[in-house]
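For this view, one protein chain was removed and the others were kept in their places.
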Amino acid sequence: MNFASDNWAGAAKEIAASLQEHSDGFSPAYGASDLDQALERRFNDLFEKEVAVYFVGTGTAANSLALSSMNRPGGFVLCHREAHLIEDECGAPEFFTSGARMAPIDGEMGRMDPKLLLDGLKRFDPSFVHHGQPMAVSLTQSTESGSVYGIDQLNEIAEITHRYGLPLHMDGARFANAMVRLGVTPAEMTWKAGVDVVSFGATKNGCWCAEAIVFFDPQAAKQLPFIRKRAAQLFSKTRFIAAQLHAYLDDDLWIRLATHANAMAERLIEGIQLKTQIEMAWPCESNELFVTMPTQLAEQLEQAGAKFYPWPVPNWFNHEMKSGEGLYRLVTSFATSEADVDQFLDLLPK
Amino acid sequence: MNFASDNWAGAAKEIAASLQEHSDGFSPAYGASDLDQALERRFNDLFEKEVAVYFVGTGTAANSLALSSMNRPGGFVLCHREAHLIEDECGAPEFFTSGARMAPIDGEMGRMDPKLLLDGLKRFDPSFVHHGQPMAVSLTQSTESGSVYGIDQLNEIAEITHRYGLPLHMDGARFANAMVRLGVTPAEMTWKAGVDVVSFGATKNGCWCAEAIVFFDPQAAKQLPFIRKRAAQLFSKTRFIAAQLHAYLDDDLWIRLATHANAMAERLIEGIQLKTQIEMAWPCESNELFVTMPTQLAEQLEQAGAKFYPWPVPNWFNHEMKSGEGLYRLVTSFATSEADVDQFLDLLPK
Amino acid sequence: MNFASDNWAGAAKEIAASLQEHSDGFSPAYGASDLDQALERRFNDLFEKEVAVYFVGTGTAANSLALSSMNRPGGFVLCHREAHLIEDECGAPEFFTSGARMAPIDGEMGRMDPKLLLDGLKRFDPSFVHHGQPMAVSLTQSTESGSVYGIDQLNEIAEITHRYGLPLHMDGARFANAMVRLGVTPAEMTWKAGVDVVSFGATKNGCWCAEAIVFFDPQAAKQLPFIRKRAAQLFSKTRFIAAQLHAYLDDDLWIRLATHANAMAERLIEGIQLKTQIEMAWPCESNELFVTMPTQLAEQLEQAGAKFYPWPVPNWFNHEMKSGEGLYRLVTSFATSEADVDQFLDLLPK
Partner (left out) sequence: MNFASDNWAGAAKEIAASLQEHSDGFSPAYGASDLDQALERRFNDLFEKEVAVYFVGTGTAANSLALSSMNRPGGFVLCHREAHLIEDECGAPEFFTSGARMAPIDGEMGRMDPKLLLDGLKRFDPSFVHHGQPMAVSLTQSTESGSVYGIDQLNEIAEITHRYGLPLHMDGARFANAMVRLGVTPAEMTWKAGVDVVSFGATKNGCWCAEAIVFFDPQAAKQLPFIRKRAAQLFSKTRFIAAQLHAYLDDDLWIRLATHANAMAERLIEGIQLKTQIEMAWPCESNELFVTMPTQLAEQLEQAGAKFYPWPVPNWFNHEMKSGEGLYRLVTSFATSEADVDQFLDLLPK
């Protein structure tokens, strides 16, 4: 009954098998092997476009290096107030950009409010250096609140971003969960909707450590090879990342894993809706559920072996928390079983 | 017949099996699992001392973050002219230290000359800010030239370093090969010889990607958790590194792998010494051999399927290169087979 | 009738005369002259304590280098939402700290609310690296809103800051105006009230460009000589800063200049209080006044030659702005004359 985080799971068995399979023999290091290069080409097919793709080891690296490629002195990255960039990366985006700022934009359900994004951009006067300058907009898909930007919403954010001459970055740590939810293609959820660069996450969805930075304008990525190496993110035995990602993409494994994770979230939701002491705090659109329940119940669940985290109440959450009640996050993943879900539901009082 | 680099090998079969074994189930992320924490304790035993250890994904990261923890404004790191820090990390040490300099110290066989190190340190006058200030000394064990610092040599470097109040860092990308050569313990080759921090490399010796930064004074590492996270080197599924390193240390696997690599180097050397057109450029003390041979012979070997790299002639190499002759590097590893070595030797003319 | 900013004034005549006087002859560069060193000693007397003092050219440099000396990886500096550090330095504090964040703390009248500061500090759990860590608290005296922290308020902020083991920095761009207002000594407004480092500003109060970073614990400043030189803030002809500051301190010139600036603000306030269409937005405690008036009146004043700036409405300003009304800032300085003030007041309708 582990709903702590999708990164508490290990690796999907196909990923593990691929690593095993590629562990023998010699092949060129630093991205030069056939396996590495075939993977790069495979991303062109995946996104139906010639892309520039760079593999790194962590989501923080993918985000930080993507932003580093867009860097401007005194730069600001506008992103949701709860974005991973702001809350969970210990200043890595600032460090890799030599001091850019992450500017929080509010919005319900973890999605930036386009009007507030526009206000955030309007405050910069290009001739007034004291305030600094905007350098990028970054959105998270799916969001930190388990919601998903619809295609229209992506288009709207992109239109505003491009109106100010800025690139749009997507933090896709849970790319697959959002895509499956929307029922669209990788291309439709990214460049066709105006996204310029995506951190394509695979770690949370079944890999050990495999993230790709995908640039839809390869020209914009020209310095990335040096940015990545300087960031200590060019692994020597790159084939261990390539082996993970080939297996990840083979036979749509990644889509099947995310479909499963989302289905397990659905199963949880359906069960929760039949219960009286726990309720969905807001709609779940991917594999992260947020629920309210008495803190006493939460403790009982934990004692019974369920793992999940209490969560800070977002500033846009207007529900009045009752005394003794808490907000909690439950995350499902490729590794969540129906039995786990059902065992958890059984622990909940009617 | 692959002697291109020890990072052209994949993973040792025990490492691959350990990853397979630990891929199932849930465990806390970001270094908090039992497996992670048992590994940290295991390093205390390994080094016979309470150490602070931090795991990262690349050797460049290990080196750069170790130096980052020693950082001083306007700082200089004194290291051998051919050090990986200087030659092969695309400015990562400079980047992670916000601009420290790598100051080249000359010395034969890839080892810093203690007298020149002392001269390098003497030039800094603490009251003269214009030149900057020394912040650390870093040596590579085994060196980029395949040599090994003896214990006395380590002590001498350490004594000079500490005389100037500086920490001594060891780039141990090939730690095991050097240790096996010297026939000493990990403690004897590090803190007992005056080393303060070591980049303990495991990738080249059979792991996929597993490097440890080991501080012999845990107080000096207090900021490392933040330094590592900010550097995007805190993996979420840390157990994939832990699984590699547990297997690496189990039953002295790491020593057996390095012993094999060194033995394969010995076998190559013995064979080469019987040949007339190829000769050892200088003595090999670990798993990197440097040979001189006619470029035409090198081409023939390559056409016959042997992989190895031509190498720039070091400034301390006094051998007069004959016309048509080149310097080449051959690297053996855990994955080198006797058959590979013999096949290579058979290709060499008498 | 220039109330645009205190940095629109030039230099006080005593400062200009001192520069003239010291322009001849030779003296050691880079802070080594007798004049430079006498000035350093003079700061001990000024603050009644042995201090470490470093002279730089801009207030942004003073603030940024002070913070740089307190730097921690993933660090946060807590300061008021409207602090110069946040609003007006184009990312310099972030740049010089290689990516520290400026965390906004709210509070009325431009002063941090101690309770909110405490909340801001409580959110950091030292064992949770993802959020980063606090590294300093910075307050501005007098504030960006023209208010002044009383000694008790300074003590309260300092107590909270030190409870978390952090240093307290004071941005004293308008140090003299606040001190004159409080009627205290430099020591009383700084270290005796718990301030650890102050950016002692002199530029706005009559110098051309002269700012001092004063450390009350000289040990904490040990790296500053290198930090300053690396920041390109060690001038070669340092005596031009020393010449300014000697004149600034001679015969309490600095106190006289600030007293004059504050008195001119008082004179403005008194006049404004007799008028009907303009009113003080909130009390002025130093040399910056904030007024509300019809935008049409503001335009008329500008056309008549008055210089001042419209100002963004702070989030703590609860006054309901009437339609057609704006918020404006008026700044007085050593260079403001009674005639200027009276001429401005005469332009205001009864």
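As written, the chain order gives the labels A, B and C, with residue 1 at the start of each chain.
Rule of thumb we're sticking to: a contact is a pair of C-beta atoms (placed from the backbone, for glycine too) under 8 Å apart; a residue touches a chain by one contact, two chains touch by 3 or more.
Just so it is clear, the structure is predicted and the values come from calculations on it, not from any experiment.
Visitor: Touch as defined at the start, partner being the missing chain; which of C:Phe43, C:Tyr149, C:Phe226 or C:Phe344 qualifies?
Guide: Of all options in C:Phe43, C:Tyr149, C:Phe226 or C:Phe344, contact with the hidden chain holds for C:Phe226.
Visitor: From the list C:Gly74, C:Gly91 or C:Pro186, pick the residue that touches the absent chain.
Guide: Counting the whole complex, the residue in contact with the absent chain is C:Gly91.
Visitor: When the complex is taken as a whole, what residues of chain C touch the one chain not shown?
Guide: Considering the whole complex, chain C reaches the absent chain at 2, 4-5, 7-13, 15-17, 19-20, 22-30, 56-61, 64, 89-92, 95-96, 203-204, 208-209, 226, 229-237, 239-240, 307, 335.
Visitor: Tell me, which residues in chain B touch the chain that this view leaves out?
Guide: Residues of chain B in touch with the missing chain: 73-75, 87-91, 94-102, 129-132.
Visitor: In the complete complex, the non-displayed chain touches which residues of chain A?
Guide: Against the left-out chain, chain A lists 30, 68, 72-74, 98-99, 129-130, 132-133, 223, 225-230, 234.
Note that in this section only the chains that are shown with their structure count from here on.
Visitor: Can you tell me the C-alpha superposition angle of chain B onto chain C, nearest 5°?
Guide: 180
Visitor: Where chain A and chain B touch, do the two copies share over half of their residue numbers, giving same, or under half, giving different?
Guide: Comparing the two copies, chain A and chain B contact each other through largely the same residue numbers, since over half are shared.
Visitor: Select the chain at the greatest separation from chain C, using centres from the mean of Cα atoms.
Guide: So the farthest one, by centre of C-alpha atoms, is B.
Visitor: Roughly how far is chain B from chain C, going centre to centre by Cα mean, in whole Å?
Guide: Measuring from centre to centre gives 50 Å for this pair.
Visitor: Roughly how far is chain A from chain B, centre to centre by C-alpha average, rounded to an integer in Å?
Guide: That pair's centroid distance is 35 Å.
Visitor: Counting only residues that touch at least two other chains, what does the list for chain A look like?
Guide: 89-91, 95-96
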